[in-house]
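What you see is the complex with one protein chain gone and the rest in place.
Moving on to subunit A:
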Amino acid sequence: MIDLIAQLINITLVFSSALIFAAMGGIFSERAGIIALSLEGYMIGGAFLAAVAAHVYEQLGWGASSAYLAFFTAMIAGMLLALIHALATVTYGADQVVSGVVINFLAAGLSVFLVKVIYQGAGQTPTLKTAVFSKWSIPYLSDLPLIGPGFFRMYPTTYLALFTVALTAWILWRTPFGLRLRSLGEHPAAAASLGISVRRYRYIGVITSGALAALGGATITLTTTGNFSHATIAGQGFIALAAMIFGQWNPHWVLLAALFFGMATGLKNIIQLYPWARDIPTEWIYMLPYVLTLIVLSSAISRARPPKALGEAYDLSRRT
């Protein structure tokens, strides 16, 4: 039983890591007032570039360090996609939901196109051999019963994801930059009247979200799948979006939401190993995150209040 719990904790953290990165990215974007529907696209971009970069570094013979380099290289893809989103929504006042759909479209099409171009028509990137993350065992701590195998034998990405949560909370709530960024999500005109450049801060918020969500995509490539195909992300960006809303745009609650959704995925994988659980249809477990989000959002108890100016283009000429 203790083994089972430790295993569940471990697998939950593995599956949550990608969601945590992406959901933190979502907070940066939506707190600045730009809808983060494009998280899915950023994750696809990140997963794609991570797979390609890791393969290139592997060929160059950089061994285990290529996973780390590829992980951070992946950010570029997310940032470029986010730049397009920011250009459309911030500079040209496009509908943010539509632009988000465009980014998801673009990332899905372009990534598979490039895979086929680079790998002579193959539908997925070659499976990585050495350039993937291996789990770290923290000395001494990993020998503890239950906690050891549960928390201290993890991929480095998991530790980094947890650190990102703390960093996001600190940046957004403890620095002048964070206060300015959040003010744009509530009342951009008021912020602008105090001399804050709405355009610059929104660009920063959106591009940060692209970088973080791309790390989420890279996490999946470099820890779970080992390659990239059209089905690598398959809706995880939308689960991250759900986690962000579920956690009410607050890093700590979002962390809990992402852990919960990660557990739903983990449960699905673990449960099939045990005969007593085979009767539970997997479809219901797949559905769980979405249904729970809807229930929470529609219940009177929820105080899910999005940033007030979310989704509104800021028109400099109106100043209202």
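Following the convention adopted for this analysis, a contact is a pair of C-beta atoms (placed from the backbone, for glycine too) under 8 Å apart; a residue touches a chain by one contact, two chains touch by 3 or more; residues count from 1.
Keep in mind that, in the parts below, contacts and distances are computed from a predicted model.
Novice: For the chain that's not shown, choose its UniProt protein name out of "ABC transmembrane type-2 domain-containing protein", "ATP synthase subunit b", "Lactate utilization protein" or "Unspecified monosaccharide ABC transport system, permease component Ia".
Specialist: "Unspecified monosaccharide ABC transport system, permease component Ia"
Novice: Please pick, from A:A77, A:V102, A:V165 or A:V206, the residue that touches the omitted chain in the full complex.
Specialist: Selected residue, touching the omitted chain: A:V102.
Novice: Looking at the whole complex, which of A:V56, A:L83 or A:V112 touches the chain that is not displayed?
Specialist: Counting the whole complex, the residue in contact with the absent chain is A:V112.
Novice: With the missing chain put back, one of A:I9, A:M24, A:L37 or A:A309 would touch it. Which one?
Specialist: For the chain that is not drawn, the touching residue is A:L37.
Novice: Footprint of the hidden chain on subunit A, which residues?
Specialist: The missing chain touches subunit A at positions 35, 37, 84, 87-88, 92-95, 97-99, 101-106, 108-110, 112-114, 116-117, 121, 231, 234-235, 238, 241-242, 245, 281, 283-284, 286-287, 290-291, 293-294, 297-298, 306.
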